[in-house]
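With one protein chain held back, the other chains of the complex are shown just where they sit.
Chain lettering (A, B and C) follows the sequence in which the chains are written, and residue indices restart at 1 in each chain.
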């Protein structure tokens, strides 16, 4: 089972070699009531301690597979299932400092059954989350 | 998975033939942090809409097996496991009326590692719960 | 009431069937509730039917694993529930720059019909993308459905578009569905009523996961479109299934938004004998949905019993 908040505690960590981190990752619960073709997700924007990490610069991992922003937009078969998470992979030299951070996420959903003027829908959440290892 | 409240929504219902109900049942989550020999539970008292239903008059069902209050006290092998519920079976002619009731529960736990003056510990909860079928 | 009953009065005494859509447990599913838990909660209401959202409930949709299928049938058996409706989507605006063709829409519905049939469902509700602020469905709906009518007949499934707020009963969208039924003469297409169209008091919470942007833009929608229950007379013959949408029922069994005290007598009077399948769409705090669905069942059963008592007793008990 996943945490109710979109942003998950576990899975928030730096990536790359210790001492030469290349970025960080955040796990996000698929929060919509139905599963979603990846092409219906127009991006996931993050704001960490006030610093913006726009969707266009990140990659998304679903299961074992990674997608660039452009690849997501054309992926009409693979889905983000309800009850699962996806991982946002953010490049950032040195990674994030160990300690507690304020993390905000905004998922841009396109719901084809919503009128065109309401596209995309921004589904947001925010919380504190902790980086353990430098 | 069970509801976090001790008293569960599902499983609160009348028993006996329709039109001639003989009582009702309430599901209670085992709320202690460790599993408990039945002999360590000195009873489960209920108060429904202000009416007391003391442990001594009810039976407890654990899995498929039912225990009287006296039988519970001597059952040193069977356990109430964490992550499971037990059912309190309460005799009451006519059962409870359909609709929303205020249900309070108090479990009398004996913790052998607590000083004698703190025995039993009353672990309480309360909530609204609904009887659907008359 | 004594004496010989008229035909309408006889119909009026047919009983509702009670069910729950797993949509009710949105957000609880996957965070505090498994599929098996959901079966337990549905069965615990005294329901006989369970409604799922195909792509939500099946973790490898569109192709369930054999283990999942074994578990599905074991759960139906253990909890004595029958599959009612399977909800599906036709994502017409499939990428940001491209719409589904009629052929793709046809394939989507054929896939969902076959899946629904494998799982034992009798109804399939496809939700089509829309093309305007009036929620006019993408025009591919008509060929995509029509090319599947033979398959639906073979599989004994009725395809049901949902009449859902803000689209009322008397509306060109509904008229187009009825014209389609009349033109094709099909028995495998009908209307599903979502009781949200009868909402007559404003919502202050909304469980659909929508946000401020939607809320501001669709304010009148959230106030309720207040379709008069009498409009059911126009369409009831096309309606084999109803989603009992609701948002909040308090401890006195008072629903804050949906006028069940008018809906239920009207459905009884019209002889509706299909499912009322709970669709809770209110506050999404963990576990609230379980109790809310139980309150709705207590409320509707009470209103049905009162109607029966006032109209010659419950002949179907």
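Methods note: a residue touches a chain if its C-beta (ideal position, glycine included) is under 8 Å from a C-beta of that chain, and two chains touch if they have at least 3 such contacts.
Fair warning: this is a prediction, and the values are worked out from it, not measured in the lab.
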Seminar exercise, completed: Not-displayed chain touches, in the whole complex, chains A, B, C
Exercise. Of the residues B:15, B:89 or B:123, which one touches the chain left out of the display?
Worked result: B:123
Exercise. Since one chain has been left out of the picture, which residues of chain B touch it in the full complex?
Worked result: 1-4, 29, 31-35, 37, 39-40, 42, 73-74, 76, 79, 81-84, 110, 112-119, 121-124
Seminar exercise, completed: Listed in rising order, the chain C residues that touch the chain left out are 31-32, 286
Exercise. What residues on chain A make contact with the chain left out of this view?
Worked result: 1, 3-5, 9-11, 13, 98-100, 128-134
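The definition used in the following text is that only the chains that are shown with their structure count from here on.
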For this session: Classify the chain contact graph as line, ring, star, complete or other.
Result: line
For this session: Starting from the Cα centroid of chain C, hunt down the chain whose centroid lies farthest away.
Result: B
Problem set entry | Computed distance of Cα centres, chain C from chain A, in Å | 32
Exercise. Using the average of all C-alpha atoms in each chain as its centre, how far is it in Å between chain A and chain B?
Worked result: 43
Problem set entry | Computed distance of Cα centres, chain C from chain B, in Å | 36
For this session: Any chance you could list the residues of chain C touching two or more other chains?
Result: 32, 34, 286
Seminar exercise, completed: Going by residue number, chain B touches two or more other chains at 1
